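First, the structure itself, so that you have it in front of you.
Yeah, one chain of the complex is gone here, protein chain that is, but the others are all in their spots.
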Amino acid sequence: MFKSIWRWIQRFSSPKYFYEMSAKLIPWFAVSALVIGVYGLYLGLFVAPTDYQQGESYRIIFIHVPAAWMSLFIYMVMAISAGIGIIWQIRLADMVAAASAPIGASFAFLALVTGSLWGKPMWGAYWVWDARLTSELILLFLYFGYMALQSAIDDQRSADKASGLLAIVGVVNIPIIHYSVEWWNTLHQGATVAKFDKPSMHIDMLIPLLLMAVAFKLFYAAIVLIRTRNEALYRDRNRRWVRELIEKL
Amino acid sequence: MLEIKSLECVRDDRLLFSDLNFSLDDGEVLQIEGSNGCGKTSLLRIICGLRLAEGGQVYWRGETIRANREDYYANMVYIGHLPCIKGDLTVLENIRSLLDTRSLTVEDDVIETALSKVGLASYEDVPGKALSSGQRRRILLAFIELAGAKLWVLDEPLTALDVQGVALMESMIIEHQQAGGSVIFTTHHGMQLDCEMRSVKLGGKEYMKASTWDEE
Amino acid sequence: MNWSEFFHMGGYAFFVWTSYGLTLIVVLMNIVSPMLQRKKIIARIKRTIKREKLTGS
Partner (left out) sequence: MLKAYYHLLFRDLRLAFRNRHELANPLIFFVLVVTLFPLAVTPTTEALRAMAPGVIWVSALLAVLLSLDRLFKQDYDDGSLDQLMLSPNPLVILVLAKVTAHWFLTGLPLVIMAPLLGMFMALPDEAISVLIYSLLLGTPILSLIGAIGVSLTVSVNRGGVLLSLIVLPLYIPVLIFGANAVDVAMNGLSVRGQLLFLGAVLALALSLAPLATAVALRITASR
């Protein structure tokens, strides 16, 4: 019983099988991301009412908050798949982890930049040591560390395992970092600065926000599949299935 | 005693070997042969449990070396390319710290006998940095002798040894075999061993060409 | 609401549109870079195949 499940997992996690399957999945994710994203943007930019405190500037929320959520979500995905790769020796999981890092880093970067663009009208400065922005910055550093370690080790397998372990250590640390930054922030800033992403959430604001979050997730799914396909091609460059595939191209 | 079953090793996406099977009984000597880069060192590191194989298992007394870790490591000693000698410790301290990792307590005079056997008599207080590389390797020979292991895994044990050193290594292997121990080794130097010996050849023609290979 | 008012964003046009513009850039980069990467990898494997055929191994 257990053995047959294991076989099944191994078959479905073989890079070759994944490569074939993912080609069919990507268009679905991409199209639904586009549709939901466009609808979300329409609701967010045209339908959602103006915030009575922040005026129109709050509309940055529809990308800033989903981007921040995604950066954290992708880190979790990275750590979990790296853990699967380390424990069960499933190569596909390592590939997913490696493919996720640049996407997650780009979302963290986006969250930082949009956050500071939002902060300028709110606080009068592009950068304020706000708890969320600071945590996001540290998260970006964690991504950089992962990618630096991944590219510094020559042997692919060691690189995967080493950076994967770092991702897991990072995940254990994220709550601690988050808590301590939050605590540090309340000490040093008091209540003079308005809270960041809690404008009184009107339902017409909440729906586009959630739609955008879903669109971002689908977008990530499409891109991570494309990137994992690249990883599979590159890592298996000497295996027969890749050679046959390339000769056909 | 030691059994290797369908071992597979991949390095930089090159298949070094696959479906490798052999076993080693008490009192057997086995040489791993093959050209540079064919995976001899990787194989020895897999046998020691330092490197994880892409497929297959290594069994010690019927159980995998992971399951039987404590017993295996108490009975196996490995010597790699590196000398494991600290320049700031004396010869005696060096050998003691090596034995400590194996949780062995050995009397001073036993160590002295072993040292004199490998040609390092009265070197006990000399710091490691004052030794030549051949002398450092000789400390390792004394360590193998004292380790009390049944299985010796030796990766290029003749590196940096002079003629007497080579002869010493050869006689030690034969002695160990006659006492019922077993040895796996690799070497690029000719080793004249006056005993029964088997060999496993890695990187035969079929593997050299097989830079392309199949899944599973 | 007319279009010029919409683009004006109540005086916050710069912040809002820079944010959305940057998002667009990041999204596009995420799409383009794996495509380029794929091209590079395929070209590299093709070169390897060619080399192996030449050296006859």
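The chains carry the letters A, B and C, assigned in the order they are written, with residues numbered from 1 in each.
Operating definition for what follows: a contact is a pair of C-beta atoms (placed from the backbone, for glycine too) under 8 Å apart; a residue touches a chain by one contact, two chains touch by 3 or more.
Fair warning: this is a prediction, and the values are worked out from it, not measured in the lab.
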item: Contact set of the excluded chain (shown chains only); value: A, B
item: Omitted-chain contact residue, chosen from B:Cys48, B:Val91 or B:Ile184; value: B:Cys48
item: Sole contact to the chain not displayed, among A:Pro66, A:Gly170 or A:Pro208; value: A:Gly170
item: Those residues of subunit B which, in the complete complex, touch the missing chain; value: 45, 48-52, 69-70, 73-74, 76-78, 80-86, 88-89, 93, 97-98, 100-103
item: Residue ranges of subunit A at the interface with the undisplayed chain; value: 86, 138, 141-142, 144-146, 148-149, 152-153, 155, 157-158, 161-162, 165-166, 168-170, 172-173, 176-177, 179-181, 183-184, 187
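As a working rule, only the chains that are shown with their structure count from here on.
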item: Centroid distance [mean C-alpha coordinates] between subunit C and subunit A, Å; value: 16
item: Residues of subunit B touching at least two other chains; value: 211
item: For subunit C, residues that touch 2 or more chains besides their own; value: none
item: Contacting residues of subunit B [partner subunit A, same complex]; value: 10-15, 52, 211-216
item: Touch list for subunit C against partner subunit A, complex; value: 1, 6, 9-12, 15-16, 18-20, 22-23, 26-27, 29-31, 33-35, 37-38, 41-42, 44-46, 48-49
item: Subunit A - residues contacting subunit B, complex; value: 14-16, 89, 154-157, 235-241, 243
